[in-house]
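Excluded from the complex is one protein chain; the other protein chains are retained at their positions.
Up next is subunit A:
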Amino acid sequence: MKPLIKIDNLTLGYDKEPVLEKVNFEVFEDDFVGVIGPNGGGKTTLLKAILGLLKPMSGKITFRGDIDGQKKPIGYLPQVKHIDRNFPITVFDVVRSGSLMQNPKKVTSAQIKQKAEELLSEMGILNIRNKPIGELSGGQMQRVFLCRALLSDPKVLILDEPDTFVDNRFEGELYEKLRLLNEQHMAIILVSHDLGTISSYVKAIACVNRELHYHPDNIITQEQLNSYNCPIQIISHGEIPHTVLKHHH
């Protein structure tokens, strides 16, 4: 089985200064990977490379080339805070813009419209299709962008910190939706700073801090994180969120 995405000995960064070095990473059909790591560790840089926004300094990224009707088999949900909420665009147009990821010769605008409507009603937001995005709540906004990401029937769905600026209720719904998509064989790459919440959904964890360490399990200990050179804290969600500290000597 060939991987959907194969990252081979990849080094990349900005202004000749590497942020990530010698990264090897493969994504297969049923994968659900949580990408964690400290701020500035290279999580976003890795996403940019996969999306083709950043040229590798060395190494390469290859996609499995057998996916019909698509340019890149990727659906992408950006951090909603980067979106200009005052831009004059309606929900429906945002969702339709997901068609950019498709080969324009293989889809008609009627098909795009129909698919957009399906996704909107599936997500329970068909009623706001003509609203300008400036009038949406954080949860609605997240749903709209999820619809856009799914419009091109991607094989891999990439989410950049979807848990920021979203109410808790929708966060749970979102992860359940992702679990469902993953059961339907969509690979999911979920960048998050909140390991505690995502660990019950993901199947594997990639720790990114200049290097990438792949941990093929959703349970990770502080000791393992430390050995991966990944200085983040595991937050356990009980009644009151608290940090699980390592033992003091």
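In this text, contacts are C-beta pairs under 8 Å (C-beta built on N, C-alpha and C of every residue); 3 or more make two chains touch, one makes a residue touch a chain; residues count from 1.
Basically, contacts and distances are computed from a predicted model.
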Considering the UniProt annotation of the chain absent from this complex, which name among "CidA/LrgA family holin-like protein", "Zinc transport system permease protein", "CutL_1 protein" or "Carbon monoxide-induced hydrogenase" applies?
"Zinc transport system permease protein"
Touching the hidden chain, out of A:I83, A:V107, A:L126 or A:A204, is A:I83
Can you work out which residue in A:P38, A:P56, A:P132 or A:G196 touches the chain that's missing from view?
A:P132
What residues on subunit A make contact with the chain left out of this view?
51-53, 71-72, 74, 76, 78, 82-84, 87-90, 93-94, 96-97, 100-101, 132, 134-135, 148
